[in-house]
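Have a look at the structure that comes next, please.
All protein chains but one are shown in place.
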Amino acid sequence: MAANQEPRPGWRDGLRESATFDRATIHEIQRAAREGIYAIRGGGAKRRVPSFDDLLLLGASVSRYPLEGYRERCETDVVLGTRFAKRPLHLEIPVTIAGMSFGALSAPAKEALGRGATAMGTSTTTGDGGMTPEERGHSKTLVYQLLPSRYGMNPDDLRRADAIEVVVGQGAKPGGGGMLLGQKISDRVAEMRDLPVGIDQRSACRHPDWTGPDDLEIKIEELREITDWEKPIFIKVGATRTYYDVALAVKAGADVVVLDGMQGGTAATQDVFIEHVGIPTLAAVPQAVQALTELGMHRKVQLIVSGGIRSGADVAKALALGADAVSIGVAALVAIGDNAPELEEEYAKIGSAPGFYDAWHEGRDPAGILTQDAELAARFDPELGGRRLANYLRTMVLETQTLARACGKSRVQNLEPEDLVALTVEAAAMARVPLAGTDWVPGRESR
Amino acid sequence: MCGIVGVYSKSDRFSAELGTHLAAMLAEMSHRGPDSAGVAVYRDPVAAGQAKVSLRAEDGIDREALTEALDRGLGLERLETQGDSFALATVHAEPAAAEAWIGAELPGLQILGAGRQIEIYKDAVHPDEFIARFDVGDLSGSHALGHTRMATESRVTAAGSHPFSTGRDLCLVHNGSLSNHNRLRDELAREGTVFRTANDSEVAAAYLTRRIAGGEGLEAALESCLENLDGFYTFAVGTADGFAVLRDPIACKPAVMAETEEWVAMASEYRALAVLPGAAAARVWEPEPGVVYSWGGESA
Partner (left out) sequence: MSVAASLSFDLAAGGVRELNAALHAGEAAEYRVLEPGGRHAVAAGAMDEVEVLIEGSVGYYCAGMNQRATVRVRGNAGVGVAENMMSGRVFVAGDASQAAGASAHGGLLAIAGNASARCAISLKGADVVVRGSVGHMSAFMAQSGRLLVCGDAGEALGDSLYEARIYVRGEVASLGADCVEKEVRDEHRAEIVELLAAAGFDDVEVADFRRYGSARRLYNFDVDNAGEY
């Protein structure tokens, strides 16, 4: 009898399942006993956590008035890197494409991201493996990551980039390094990363030449010197002790802070790391905004939020909490074709199904996106993928504007925390907004 | 995260100019520690039976009232105030007795340090302002430690600044981030230590204080840090006779030492040593991880 036909959850034909040792847990223990190694997968935290879904926007009515669609403008552009850089980034929409490596992704997939982002006037970001000519060629605005591994890092690409992102960590695994298994270390990836073909890449979790914000400050100075102070410097952190992290990022000299919550994806990491380390995006954003505000840096050091951004509703709520922009990773991959229903048979062959596929580390993606296999990658059409991404971004932005106009805003960044209420006590406490219909913000003075 | 400096004089001329050099070193470390600054200067030893106590009051010091109270309770030799909040009292009592009495009778005062020579000043202002406010450049002395702070996991307050006192004429400055200090703090608090901040460095200082008060020598107490403290650290400890340095075994946080005929010095970055006279010809080296270095002998 299928699970959704069970008369009582956890019961089947008189058999009772344990909540502690449920079927999924038993399955995982048995797998570990067979294989002797942790489970590895892609994606972000799967379990339900308090999120933007638990927040609602307060639309206009008698005390507040909405803007008419189309005629009454609702601006979406954002400038990133105004603090120190000679050439800040001017983006037309407040949604950027997050760092994802060539290696994790195929070359045509990176090209698609560049095409789609450029069509909508926004940026893409390189990943743990360096900059490819395809991405630089197709991305009008490209952010170049500096990671602990330093794979592919070089000053020519540093100068070709439009901004530099120092990666301290990411939401899926704050405190962890990169991971790419042998099946994805193709000839080209091996050459870019300076590794033997087909081995499992081991990655450092700390940068090789600095540890701590006091020494990061000096590293950032070096990056600015090498690039003649032109480019904005981003610092990316996975959400953990966010209040302190953001304050320290500012003190270390960041132009922009990128904050990635636990729902943020990865191409490959231990499942236990993804699910049990880091905090939800919702809980991290107010900490970041508080740190920036206390330092007098809110809107002066821009805040980009990522980790489970899926729709214009998420964008609007992130902006309302104080972000300047958001970044998408998993959503962008889905938009260009990951987990497509047309590939159901292909997924079945590798033991998965559309909507469930997350074994990105295996490199057998039938969509040709999360693979280095030449045949599979050849199936992926980067032009079509680019159009799909542009459509999705356009939809997100239209949604954001719809919600912002309904709240009376002529600019999406004018959304504020007072436009939000929460559906649950946890979400109210984490987001620091009142429970809907009440004045109550758990743990704080009433507003 | 932070910058630390230490300097020990080997000549009378250098001792007379100690403050000038200390100020220059501190200024070089301000970029890595913009939130607060502090120094411990060892100078003008008081007579036997007397103690110097460095004091701070959050709400401001009432000079008259303090003079009267200290004179009545301990016998006051001299009271110097600095701005609204700081005072250096020389009293007719042993350091431990002075601390105990002030702690009991004047609870509004924070005792920054006590001993025969040590003077501790610290405040939550940019190092450049700190140097000006406390006339650091004018201080002579035999040796000194300094610290510039970039607060990591605790608030930016004067109480959270370094140096932290760890006993009579003893103090600690720290660059790094500990990872097991919260449990240690609980243990030490249960044994009677009073903590003022959520600062990990305060825990390290209290840990050392306890070990030394229990009869362990400074070197042994520092060596025990390798077992009992987890995380990243470069420690510099000031003693009555000199100073000691210890880096954790992983040694990600920096430390550079230099020595000439006139001085021995230590800093987080070479640029803070480069400002000392004769630095270009100095012997320069880095302390090995997990090894206690000390100059001028132990004090316990």
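Just so it is clear, A and B label the chains in written order, and each chain counts residues from 1 on its own.
Throughout what follows, a residue touches a chain if its C-beta (ideal position, glycine included) is under 8 Å from a C-beta of that chain, and two chains touch if they have at least 3 such contacts.
These numbers were taken from a predicted model, which means no experiment stands behind them.
Only one residue in the set A:202, A:276, A:349 or A:444 touches the chain that does not appear here, and it is A:202. Residue-wise, the contact with the chain that is not shown comes from B:269, picked out of B:202, B:241 or B:269.
Residue-wise, the contact with the chain that is not shown comes from A:149, picked out of A:149, A:352, A:372 or A:401. Residue A:219 is the one among A:219, A:310 or A:394 that touches the chain not shown. What chain A contributes to its contact with the hidden chain is residues 35-37, 149-150, 153-156, 158, 182, 194-196, 198-200, 202, 204, 208-210, 215, 218-219, 221-222, 225-229. For chain B, the residues touching the absent chain in the complete assembly are 28, 251-252, 254, 256, 269-275, 280, 284-286, 288-289.
Going forward, only the chains that are shown with their structure count from here on.
A straight line joining the Cα centres of chain A and chain B is 44 Å long. Residues of chain B touching chain A in their complex: 1-3, 31-35, 150-153, 175-177, 232, 252-254, 268.
Across the interface of their complex, chain B is touched by residues 206, 211-215, 217-218, 241, 244, 247-248, 251 of chain A.
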